[in-house]
Structures are given as structure tokens and as C-alpha cells.
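Note that this is a trimmed complex: some chains were dropped, and none of the rest were shifted.
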Amino acid sequence: MNQTYEECIKACLECMEACNNCYDACLKEDHIDMMRECIRMDRECADICAFAAKAMQSNSPFAKEICQLCADVCQACGDECAKHEHDHCKRCAEACHKCAEVCREMAA
Amino acid sequence: MNQTYEECIKACLECMEACNNCYDACLKEDHIDMMRECIRMDRECADICAFAAKAMQSNSPFAKEICQLCADVCQACGDECAKHEHDHCKRCAEACHKCAEVCREMAA
Amino acid sequence: MNQTYEECIKACLECMEACNNCYDACLKEDHIDMMRECIRMDRECADICAFAAKAMQSNSPFAKEICQLCADVCQACGDECAKHEHDHCKRCAEACHKCAEVCREMAA
């Protein structure tokens, strides 16, 4: 694998996992009414993170452009998750903001 | 469904199909040595087209940004396919260039 | 494209669209508390339908096995959607049950 991509792939896969966990947990929350945007962003973010990881792993000629998109989605998802007090949201916000940062560097 | 998206979703799904068909046919060509880039771009383009269709169908807040990426990949895949004489490549080039145009309008 | 697959690909893509539409609409419903399972199944079903369409379009050696899985998910998603009175749920239930039937035939 391209060593350049190693850190970014790791951040994407960790963010994918945090988002899918948060998605499942949000769907079970008592006050799901508050979690609408979080559920929506979690799905979106998990899916683009998986897409970005695949692009880097397979040396896509569009890896940088995909990482730029991934950074934008991760930033938005992390900002949404950071509004909530649930542990799964806090963990997800942290993984998203980390991934946004690493993807931005990759895309630069 | 959002009516605005209807034409673009259709173009993405038709491009996805043309790319997946071309991918399969390229893998069976006698002179596969010539088809390396076509195989690679077909997979990439089919996958981003599916991703863009999903984004529009589910009213993603990132639909426009995803369509911009999709337009870039479709343009590159169409340009690659247009270099080859196989019917599947010609059909794919046409679907890719059409989708690139519609996605660019959507992203504008 | 393989003519055998044509009807099944069409059913999968229509089901994907109905599920993604229903997912978006469920996330906006007043009584989202009632829609938890519908949201979850819509995502799952949309994603496996896209996966099955790709498999058939690219002549995957696993197309039949993937269609069997798709049939099971479509059946469960259609059964869940059929419990609700919203138009988007009724349309989704219909698309899911249709797709389940066509996928079962494909897998047989």
C-alpha cells in the first residue's frame, strides 16, 4: 500500500466505525426527535469514509478530490455530533474532526 | 422524490450500468493489456454514480458537491472509453459524457 | 447487458430509489419515534439493492447469492413499511415486495 495514505486510511476507517456505531445508538435513543440530523449525517459520513478508504487503497486517480469531499462531510458530521451529550456522539465527533483534519491535509 | 434531481439520478443510474457492463466486457477482451485504464475508470465511475444517485434520492446536504465529483470522474472515464473501438466502450463513453454534463449542471 | 438480469436490475434500482426516498421522508416525520425500524430498514435495503444491481450489471459470479440476500432484506423492509400509513412508506412497501419477488426468482 501507498505509505502516504496509511494515516488517512486509518482515520477514515476509524471514523466509519464511529459513525456507524453512533447511527445505531441514535436510532435507539429515547429522544430520537433530537437525533434526526445526527442519524442523517452519521450515515452520510460513514459511507463517504468507506468510499475514501477504498479510493486510497486502490490508488484511485481521484483520491485527493474524494478526500476533500470526505473532509467536508466529516467536518459537518463532527459539528452535529458535538452538539449532543451522548457518549457515542462525543466519540463520533472526535473521530470525525480527526478524520476531517487528516483528509484536508491529504487533499491539499 | 425531489423533481429537480430526477434527470440527474437517471443519468447516474444509466452511467453506472454502462460502466459496470463495460468493466465486465473489458475483463474478457483479448487485448486486455490495452484496457487497464478503462477497467480502472469503469469501476471508479460506476461506484461514484451509485453514490451520487443515493445522495440525491435521500436529499443529502452534500448532493451538489458529490455531483461535482461525479462529473469529474464521468468526464475522465468517458474520455478513456472514447479511445477504444469496442461497442461497450463507445456506449460507455456516451453515457459517461452525458452524465458528466448533467452532473455539472446540478453542481453549478 | 445480460438480458436475463434486466428485469431484476430494474426492480433493484426502483427499490433503491423508493427506500432512499422513504428514508429521507421518515427522518422528517413528526412522529419519528414510530419510524425507527423503517429508517434502519430503508438504509439497509437501499444499500443491498445498489449492491445487487452492481453485481448483476458486472456479471458477478455471486449474483445469485447476492440476490437471495437482497430478497430477504427487501421482504423485511417491505413488511416494516407496510405497517405505516405514510404515502412514502406505502410506495416503498410496494417496491420492496416487488423486488423481493423478482430477486427470489433470480436466486432460485
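Should a chain be cited, it is by its letter among A, B and C, assigned in written order, with residues numbered from 1 in that chain.
By our rule, contacts are C-beta pairs under 8 Å (C-beta built on N, C-alpha and C of every residue); 3 or more make two chains touch, one makes a residue touch a chain.
Values in this document were obtained by computation on a predicted structure and should not be read as measured data.
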| task | Tell me, please, the full copy count of this complex, given that what is shown in place amounts to 3 chains. | result | 4
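Just so we're on the same page, only the chains that are shown with their structure count from here on.
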| So how far apart, in whole Å, are subunit A and subunit C when each is placed at the average of its C-alpha atoms? | 25
| said: Give the residues of subunit C touching no fewer than two other chains, as numbers and ranges. | reply: none
| task | Write out the stretch or stretches of subunit C touching subunit A in their complex. | result | 27-28, 32-33, 36, 39-40, 43
| subunit B-facing residues of subunit C, complex | 1, 9, 13, 16-17, 20-21, 23-24, 46, 50, 53-54, 57-59
| task | Please name which positions on subunit B make contact with subunit A in the complex. | result | 40, 44, 47-48, 51, 54-55, 60-62, 65-66, 69, 72-73, 76
